[in-house]
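Would you mind keeping the following structure in view while I ask a few things?
Note that one protein chain of the assembly has been removed; the remaining protein chains are unaltered in position.
Up next, chain A:
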C-alpha cells in the first residue's frame, strides 16, 4: 500500500485549488512552485499580468519592488490599482499592487521590497530563485544579470518590456537542466544560456537575415535612452528624428542595412512612450508566466533566449541570439 512520503503530499486545500493545473504539470512541479521565491522589479501592465499568473500558480513567495508613487497614468493597463485616489494616493506602485495580489491566492506570500534595482546585489539577490526586471535602464539590467550569474545559487533572470503593441522578453537561465517528454517518455536535457551582456553584444551582421526586427529596434531605443539619460520609456514622438539618426549610426557600425529596422516600427515604439496595450500585456505576461513555471518546475522546453510579439503581424517568435564570439 504505502504511497508517497507524507511530507510530499499536497494539503487538501492545495489539492482542491490546484486540481486543474496539477493535471497539466503534476504534483512534483506544484510542490517545487510552492518553494520558489520570485522578485519582480518594475510594476507595470506586463509585469502585473505576470504576477497574477504566478500567484495563481502557487509560488512560495512574490516580492515587488517599485518605489514610484502611483499616478493616474498607471491605471491605464493595471487592473490591480483601484481607481480611487484615496486608496492609491502617495503610495508606491508596489504597495498598492501587493495588496490586491494577496487576494488572488492566500497560500502565496506577497510582499513589498523597498529599494532600487540598481542597488540590488549579493546577499539580497540570494533570497530569490527568479528575478524579473522591467522598465529599468540597460545598465541596471546588466548589473543585476551579472550578479545573478556571480551567485553560487542558481538564479533565473528575466527582462520584460511592453512598448505600445510590441513586446520583448529576455531569458537567462545560465545552465538549465530539465526534462522534456518525448513521445510520453521523459528525456533529460540541458541548455546553456548567454548572459544579457553577451546577448546584446553580438555583431548584427552575424545574425540571420530573418531575425526579428524588434531585436534591433529595441537595441536602438535602449541605446538612445541611456545616451539621453532618460528613464526607460520617457521618450516621445519628438525624439524620432534623433532615434533615426542613431539607427543610422548603429547600422553603419554594425554593417547592417537600415531597412532591417523599419522606420515605421521605430515610429510606433517611440510614439508609444510609456503606454502599454493591455491585450499585449496579457500575452507577454502569460508567456513569461509560463517561462517562470517551466524554470521552477524543470519541465518543458524554456524559451532561449528572446521572445517577441507585435500585434501588427500577430506573431509570437523566439530568437536564439548568440554571443559575440559565435559565428
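Everything below uses one rule, namely that a contact is a pair of C-beta atoms (placed from the backbone, for glycine too) under 8 Å apart; a residue touches a chain by one contact, two chains touch by 3 or more; residues count from 1.
Here is the rule we use: contacts and distances are computed from a predicted model.
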Candidate names "NADH-ubiquinone oxidoreductase chain 2", "Par-6 family cell polarity regulator alpha", "Protein YIPF" or "SUMO-activating enzyme subunit"; UniProt protein name, chain not shown: "SUMO-activating enzyme subunit"
Given A:69, A:142 or A:282, the one touching the chain that is not displayed: A:282
Sole residue of A:27, A:142 or A:242 that reaches the chain not shown, by the stated touch rule: A:27
Touching the absent chain when the full complex is considered, from A:18, A:128, A:157 or A:193: A:18
On chain A, residues whose C-beta touches the chain left out of the figure: 1-4, 6, 9, 15-25, 27, 45, 49, 52-53, 56-58, 75-77, 79-83, 103-104, 106, 180-184, 209-210, 213, 259, 264, 267-268, 271, 277-283, 285-287, 289-290, 293, 300-301, 303, 307, 309, 311-319
